[in-house]
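Only a single protein chain was left out; the remaining protein chains are all shown in position.
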Amino acid sequence: MFRLSLVPLVVLGALLMTAAGGLPPVGDPESPAATHVSPRYISRGPEETGATNLVTGVLADYRSYDTLGETAVICAAGLACWLILGARWREDGGAQ
Amino acid sequence: MKLAFGSPALDAASRLMTPFMLMFGAYVVVHGHDSPGGGFQGGVIIAACIILVRLVRGRAGGWMLAPERALAFACAGLGIFIGVGLLGPIFGGNFLDYSALPLLLEAPKARAAGSMAIEIGVAVTVTGVLSLIFDALVEARDDG
Partner (left out) sequence: MTDDMEGLWSVGTAQYFLTTVLLMVGLYGIVARQHLLRKLMAMNILQVAVIVFFIALSAKSGATVPVVIEDGLEINVASYVNPLPHALMLTAIVVSVSTTGVALALLIRIRRRYGTLSETMLLAKLRE
């Protein structure tokens, strides 16, 4: 029964493998991912953000709104984890 | 619940490693602008240090970051992030625009200072949340 799930998986895998042939080869400096916004990040990142680590420059400056969302997600995950497991502690009357 | 693998060797090793781990975590956070690192990585290292002490010495080690306090840490980090972001509109810039901060610095330096503050906020959040998740999972009992 569960082995049947192999069939769509194999089909999907074959599709993805075929699609991988259409992607630019790994390490291609002219790939679309490397020519859209990333040249701006690399060439002007240090002088615009003051960070020679370009990843930090992108993370904390160019895309800090994105990072704000991620931080909120992490905070919410911690809150959810505590609430899911913490309800039991409060039922005990202050075991924790 | 006791979850302490206390043995003399582990105790000595954790005592030896803890200050270095804390210092390395702070270094990774603060030095993230010029070397690989940043708030997420440094926060994870500091949380790993807290979890190490928690594993070796248990709650009696005094390093227990209580869940309420860890949650307060997480929210404080998010508050630092949003607060630094809101300083931009207050001083006439855009949201999260650190170059508008009145820091008497050139634009790239001011932006670096602003993103440093944000990285510290992220590190505090990650530290709090990871120790909170660890504590919540460890304290959970299976008897209900």
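Per-chain residue numbering starts at 1, and chain names A and B are given in the order in which the chains are listed.
Everything that follows uses one rule, which is that a residue touches a chain if its C-beta (ideal position, glycine included) is under 8 Å from a C-beta of that chain, and two chains touch if they have at least 3 such contacts.
Predicted model, so just to flag it, every value in this text is computed and none were measured.
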The chain left out here touches which displayed chains?
-> A, B
Positions on chain A where the hidden chain makes contact = 2-3, 5-6, 9, 12-13, 16-17, 20-21, 23, 25-29, 31, 33-34, 37-39, 41-43, 45-46, 52-55, 57-59, 63, 66-67, 70, 73-74, 77-78, 80-81, 84-85, 88
What residue numbers in chain B mark contact with the hidden partner chain?
-> 34-36, 38, 40-41, 44, 126, 129-130, 133, 136-137, 140, 142, 144
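One rule holds in what follows: only the chains that are shown with their structure count from here on.
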Taking each chain's mean CA coordinate, chain A and chain B are separated, in whole Å, by 20
As the complex stands, chain A meets chain B at residues 46-53, 55-57, 59-61, 64-65, 67-68, 71-72, 74-75, 77-79, 81-82, 84-86, 88-89, 96
In the complex with chain A, residue positions of chain B that touch it | 32-39, 67, 70-71, 74-75, 77-78, 81-82, 85, 95-96, 98, 107-112, 114-115, 118-119, 121-122, 125-126, 128-129, 132-133, 136-137, 139-141, 144
